[in-house]
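With one protein chain withheld, the remaining protein chains of the complex are depicted in position.
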Amino acid sequence: MPQVRIIAKNFMDMVAALPAMKLDKLYDSSLICEAVLRSLPPLAKKYVLQMLFIDLPVSARTMEEWVLPDGSSKHKVAIDRLLQLRIFLEVIDRKRESSYRLNPIFQENLRKYLIHGGTLPREPMPSNVTVRLPTLEDLDAYAIEQWECFLLQLINSGQVERLTGFNPSMIKVFQRGLLSTRDNEPPKLTENGFQFLLMDTNAQLWYIIREYISSSEGHGVDPAELISFLLELSFHAPGKAYNMNTLADVQKSAISDLAALGLVKLQQGRKDNWFIPTKLATNLSMSLSDSSSRKEGFVVVETNFRLYAYSTSKLHCEILRLFARVEYQLPNLIVGAITKESLYNAFENGISGEQIIAFLQQNAHPRVAEKTPSVPENVTDQIRLWETDRNRVEMVASNLYDDFPSKEVFEAACDFGREIGGLLWEDTKKMCLIVRGESHQEMRDFLRRQK
Amino acid sequence: MGVVTVTAKFKPAVKEPGIPGMLRMTEERFTFTPTDQRSTVKLDVSFSKIKAHRFTKEGTKQALLNILHDTEKGGGYIFEFDNFSDRNVCRDFVGKVLGKFQTVPSPVQNAPELSTLVHGEQISAAELERRMKLLREDSELQKLHKQFVMSGVLTEAEFWAARKNMLDSDTYRTSKQRAGFKSAILADVRPLTDGQSNKVTFSLTREIIHQIFAEKPAVRQAFLNFVPSKMTENDFWKKYFKADFLYRAKNTLAAAAEAAEDEELAVFLKKDDIVAEESRRKIRRVDPTLDMAADAGDDYMHVMDHGILRDGSKETADTDNGLPQRTLLQDLNRHAAVVLEGRSNEVELGDTRAVAEALAKSKQVELSNQAEDEDANPDRLQRLRRMTEIEDLQGSQNLPFAALCIKDPREYFDSQHAIALKTLRETGGGTKFDNLILSAKEAYEYLVDQISEVKGGMNGPVIQSEAAIKILSGLNQHVSSTKYNLGKSPQESVLGRLPNKTKDEILDNWASIQELLQHFWSSYPITTSYLYSKVTRIKDAMTQIYRRLEEIKESVQSDVRHQVSLLIKPMLQALDAAFAHFDNEQQKRSAKSEGRHNGVAP
């Protein structure tokens, strides 16, 4: 698995990275075919549909004719994605031209699905079992609370009131890359961590799930199994209870972790134990494409650097606290100010001004988001100015050369330094010059040649 | 009647600035004496020579009065006045005098605009400018203009008459505006004292009466009650102004005494109940979220050294006696409210009683409307709810919409061709289907059977792979072929495949035919000889184009000849229809005139 890289929607990359065998095996389940189809770019979805009943390969050139000239880049992205996920299989014909056909397993499953419908591996709790189930609203609230609690714990906030049932070592794994852990210092949020907090819930979820899967891979769990379970989970009806006994061992061990994240709620019955998928779980397969998962903004920034956030979330408050001075917290409103001190704090922590501005812009309240600019220009400019204030001194690794035998040699060295773009400073009187560190080798070679 | 003397400018022509001077009108004649003694322009004209007069509408730029020798030929005296009221006085005077002179009075109302009265076809510079601009901006229009107007097939006026909507988007807006109330407050009706006797004079005009009625409903009501049953109109106004005078003089004791004696006079001094009721109702309709109690204390009248100077003396609140005092602010507000309400349409400045009644009636209607409003309580509640939300955090309620528009007319042109092809292709199929008559019972039963068949489950693949691939490639080919055959944009259309020259020619002719046909059909029925000559002109032009079209058809290469003839066909058809109509009408005409000559008609 690659190292921690924060890219919002790359869960499918992970699926795509599975070996072909395992990928094909995944497609045995029509639900997974469905989930994978949903994750595709719109154009790719359409291609799958129109190839659904075609058993023969279609040449790549024909496919290019499907789009207008404007759409050729989108077309390429779509085709690449389909190939990566082995939904399209490439066939080279005799004329050495490539053509594509749909993965037969995938195709067969989707056809079946469209005509006969898919079936879940387990049935929801029959209505004759009398267990009081939470309402959908309660469930949503539970999921959001659980998730937020987890995030607060993740960033080691002092605001955490209670711990999720997560294994602390697991939390450590998640924190890797998000928090910087220097000795003797409380861990601080890194740039990546900040970015992570700024992502929408689904993207965060996928990031955590990814980490979770790759770490359990270390414990000898087959990632394909976990992936298929998670994708399956997303097709369960939210609010319906499912029997735990239907789960395989791997799934059983995973489900308690998922409950800690708020993906499912566990409920004990008299005889059996049940799990109830929440909206977080059902959304898993839903919004891997960008636009549908957009969240509503909540921040209003005024030209006087005051900041109003219409939010009840502690997490939002924590994020704002990273770069602004929070002044009041009302039940549904956080009032703060962006000050030089608060920003310096943020810069110290490695958060860049651009990130802060992007956060303010992306989370602008819909009513200010309509305006351009959504964040007042004087505020954004000032943030940038304060940031550059700190960076008045720029460190460049470099080498000092002196003791030149003659003026000619010195001047030749100066010219050469200028030529290769490494000359930083020169003093003709003292006959010394400073050249960038990376040009040192060339400089040395040049001076050798002069001798 | 009598004599009217006003300052005015005499204008030898509309466009000239005019010579300032005095216009004096008597019942026999009118004279004009310029202010500049040296000026030679002096008028002394008898009204007996005058046939008519014209004037500009109120609200237009200049207050003009044109006294005409002759209605048809024009030629008269144009006077410009400083304001409309002066002009109206003169206009009414002239109207009366002319009415006396002529047994048939000339029409006074709604005289045509100045531009048409001078010449049959004179257009203002602004109009001309607009036309030029349109021509500059639209090359196709310019081409048409050149082709028909320059060559004399159509006159300039005819050409533009068909395009009125392009020209006056902004002109008609100004003319439709109605004059509202004067914004000058009524306090301007000042008593005039001659300084010698103890007499005060108030001058009343219709305008002022109207304003009094509008601003003081109590007076209006009193007028309706008293006049003419109890007193004459003159007495009424005397009483009114007496009360007003007392009121102004701030002689509250005297006023109280008078009121005690004369109950009719007391009416004018009492508080105006109708206004009070109205304001109460208005308060009830104020935005429920507005805290009106909050500024109830903002009354500085009772504080020393506060107040407003009115008529030279400071207003003080003096509420000892029973007679209410109106403050300046109240007067101002009332006046403003009346001005904003505007003048209702029905009320014309005529008979005083009629004015009073009309005003009372319009108020009544308003009242009943408001009563309905108040019944709409849920609406109010809704509003209350909306207002309590923070409004700047609300999204706009607007839904996306697109403006309706007429697209490129060329598409119609393309479609003609396609339809022709299609009808060719389609004939033959489904004739049997057309003649099928089915019973409703069987038909519905069939449908139910089919549905239950589907219910039983679908088996096998929905489509065979071969069919699917055939369709996919078929659609692709179709798409790429339509790109070259019958696409949407003009470059991709049938026209696109024709040689450029032919294409341009066809399009030009098409535009010309459209223009000519429009004029042709709009001239029917022919009622004047002018229209007749116009139709004949147009018909000749169309005949030429007809010939040209035939030539185009002949001249093109054989491989596109079929296409071209398909394109030209509808044009020729349209022309044929016009010719047929023309011939038909021609025949009818000659038959009729023959009939008349033969003396069949009595």
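Note that the chains are named A and B in the order they appear, and that numbering of residues resets to 1 at the start of each chain.
Criterion: contacts are C-beta pairs under 8 Å (C-beta built on N, C-alpha and C of every residue); 3 or more make two chains touch, one makes a residue touch a chain.
The rule we apply is simple: contacts and distances are computed from a predicted model.
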Identity of the absent chain, which is to be given by its UniProt protein name, from "YbeY metalloendoribonuclease", "General transcription and DNA repair factor IIH subunit TFB4", "glutaminase" or "Ras-related protein Rab11C": "General transcription and DNA repair factor IIH subunit TFB4"
Left-out chain, listing which of the shown chains it touches: A, B
Options B:156, B:235 or B:585, residue touching the unrepresented chain: B:585
Contact residue for the chain not shown (choose from A:37, A:82 or A:324): A:37
Positions on chain B contacted by the hidden chain, ascending: 389, 393-395, 399-404, 406-407, 409, 411-415, 417-419, 421-422, 426, 429-430, 432-444, 446-448, 450-455, 458, 462-464, 467-468, 470-472, 474-476, 478-480, 482-483, 485-488, 513-514, 517-518, 521-522, 524-527, 570-571, 573-574, 577-578, 581, 585, 588-589, 592
Residue ranges of chain A at the interface with the undisplayed chain: 34, 37-38, 42-43, 45-46, 49-50, 52-53, 65-68, 70-71, 74-75, 110, 113-118, 237, 285-286, 289, 291-292, 294-296, 298, 310-313, 332, 365-367
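Rule of thumb we're sticking to: only the chains that are shown with their structure count from here on.
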Contacting residues of chain B [partner chain A, same complex]: 392-395, 457-458, 461-465, 468-469, 472-473, 476, 479-480
Chain A residues within the chain B interface of the complex: 50, 53-56, 58, 62, 65-66, 111, 115-116, 310, 365-367
